[in-house]
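Note that this complex is displayed minus one protein chain, with the remaining chains in position.
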């Protein structure tokens, strides 16, 4: 089933090289005002930058059909549609029987018995994240009315790290100041170099994205089994190329003592419950439930699978090994483009948790 | 909702210091033979070892009621129940209003408006993982009939690492050879020392568990949104203290080139589809779908929140800061006990994916 | 899956002649006070009356385990368990291969491949409605805090009809004044005669139950697809022997003109929205959503399938036709006992719709 969510349900449809890709978003409240330009803006933030992104140039015009009247939601599902325009499918013919290493060609073949639209990755394509970003923009507009804001940024590309702890505002305002989506302009330069080096070699690189949601009320989520971590993970792992997620101190907590990792409580008059924690190793979540601090998680994005260097594969028809050179147009690094996708994923899940909580 | 799963659905109930804890498991096929002794054995593997575990000694006798007749499943939900016997609730009175740092006391208070059974962590307690292990044992028996086996082991406690790559058989046979659940006996000794040191200081330590499922057919899972990674994550994050998960090369893939991280295909006559990959950086999953290789993931377990060293907290009644000394009986490290829980989580999810796939 | 409901989820387990039958009810709010005696009382209302019910005498003692502490709900699922005590399974041996006409023996055999516990109907038994009534009692207690009350009554047994329109209070107070659950004492006498006549002939009779929920706020339910009618129907059809349901004027509306069937609106100051309808042919539901008037539906209950008169069947082993004489202890009419079950079904669904609506 291509759906996710309980009180806010997202369904994704379409294929990379079909007529269109789109999303249906069900559950936002009737009467909510929609800023369509902001939706388009967020989708634009996902478009590839020259050189560091793919050469495929999609206009990515989002049209909102159904579920809306005179700029306000009617309470029925919102349909977001993006036509595919810049499609060059010839390059994919060979891949139908010779699966690309690291890609879903083989598993798609097994799952859909050869009937999936393999062109451009079909339903496995990163292109499906475009409507997800559109839906995320709507979720963000909903959350914005609750005082919740979300921002993600690149903290690592290959061996270049931006390890600084920024205040939320700085991430929010700085993340789109360069095409790498890294707050630190100098680090961004080095990251860009790594990407261009990889590109030159016909190779690709990965990285790490950090995402923060601020202004989250305490009490969202449940202990068994609808934990905030679990709900975010399930959504985030549907973003192609994500291979890991951690919350708060995450994998680092394995090296800490409890006395270091526990977040002491302190009086905080400005908080709804009058308490806060003085550190945030929990990433804003205790027992699967938000505690009112920022929700913080990091996502590992593997290097793009589609590289132009020769790789070994197998011809599924003849069962002979074959050297494969992947053609088509691909991103040497999708991490920068994935930043807005991770934000969208976070926004959709947090909005769903909000709607489930019954909080006004 | 305290339920998870689509075609195999697990529901957890009970509280740490209530009359009982239990699980209802719905969806295993009628006619499946149940080895009740093996179920009990797996639950026993979760019991605390002396010194490195809690002093609370629960008999943890699992009774299987309903859904079974003459050792075979009838097709109705299976009820697993474990009575709570060694309960000392007095130590928890204070925590009702002074939440323990790192624990769910505060979020439970917010979520359930003070009505949750706070004794022993109530429904947030690690004790709820006991029936989960029982349910996991049933799932494992189902998978065993499909040729699937699952084993997890400790690869890190605090700063002690067992970084070796073991063949599956060695993990499966070696993991329970010591109380640390670490395959390497020497590393286990060092890990135990770390735990005892922490215990002496009234502190706690965390670690990392690796879990492997072998004999998985290609084709389980879906791209959007029911990815194998997403389904496993959602389940695994409901295990208290888990704060991160990664698949295959995971966070490490962020440092690799695509040409290093991609798994080349090769001819493998013994595989159902005649192909395999020569490396397994994907952790057995491409595009959210199993590719027939071992499913491999690692889980970060934070140091136990309940420590006896003084910590700062806030009295929720008076909103004054208070030094808190946590009483009660707690594990200085729950990582070894969590090994069988991670296996159970994996088994339940893989069995669900199997049942959803329609594969015979 | 043996579960139903979205924000209030009921799971049923156990078998007629197994160790126990029970229910798990998840979603009632933490802190809700439970009147355990009232739960037991409602379950008692389902017990068979002498002569018109089965001779099987179950004590039907409900124990509430888990999810409750000191008489209040904790927020975890509530476990209701009833042990089976008066079991005589010998009479069922033959039915394993010679299915009873009108019963689920054959479809159970097909579905569970012969592995279901066929004794007493196993998981198909009306006995599973006992825990459903227990769960319904809890749902009713929840609704009672919202001002909602539910009452059902028998309006037909075979050819004896009680066609009068009663005010809700009269149904609520009168329905348990006799063992037939018919408000009109004289009609009840005639109905009882029909049942005893059928019993004498080794035969059975059916009937019709009407159920009314009053004090329902406008706005519960949805147009596509979670209509109030659809949600109630799905629950009600899981009660064994129910074969039809209609809302408001129901099948009768097929004979009416729109001008007769439409319910005119009128000013009603005492209603939350200031309006009411002067008739209630809609049964309190327009466009799948409650309109604030009483929700009214009628349920057709077929004559009990288990009769002692000789019937034709087929031996599934030899595929030869066989005359079958059903042994065991059975109700010549289950309609009176089903009254409290229909109320329970209604209460659980209305409570779920209430919890979904977000209304306080």
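Read from first to last, the chains carry the letters A, B and C; within each, the first residue is number 1.
Throughout what follows, a contact is a pair of C-beta atoms (placed from the backbone, for glycine too) under 8 Å apart; a residue touches a chain by one contact, two chains touch by 3 or more.
It should be emphasised that the depicted structure is a prediction, and the values quoted were computed from it without experimental measurement.
Asks: If I consider the whole complex, including the chain that's not displayed, which of C:28, C:95, C:130 or C:198 touches that chain?
Replies: Of the listed residues, the one touching the omitted chain is C:198.
Asks: Given the contact definition stated above, which residue among C:7, C:178 or C:304 touches the chain not shown here?
Replies: The single option touching the absent chain is C:304.
Asks: Considering the entire assembly, which residues of subunit A contact the chain that has been omitted?
Replies: 1-3, 7, 9, 11-15, 18-22, 24, 26-27, 30-31, 65-67, 69, 72-79, 111-117, 122-123
Asks: Against the chain that's been left off, what residues of subunit C make contact? List them.
Replies: Touching the missing chain: residues 1-4, 10, 12, 99-104, 106-108, 110-111, 123-124, 128, 156, 158-159, 198, 201, 203-208, 218-219, 222-227, 229-231, 233-238, 240, 242-251, 253-267, 273-275, 277-278, 281-283, 285-291, 300-307, 309, 311-314, 316, 319-321.
What we mean here is this: only the chains that are shown with their structure count from here on.
Asks: Measure off the straight-line distance from the CA centroid of subunit B to the CA centroid of subunit C, and report it in whole Å.
Replies: Chain centres of subunit B and subunit C, defined by C-alpha means, are spaced 39 Å apart.
Asks: Starting from the mean Cα coordinates of subunit A and subunit B, work out the distance between those two points in Å.
Replies: 26
Asks: With centres defined as the mean C-alpha position, give me the subunit A-subunit C separation in Å.
Replies: Each chain's C-alpha centroid was found; their separation is 47 Å.
Asks: On subunit B, where are the residues touching two or more other chains?
Replies: 1-3, 12, 111, 123
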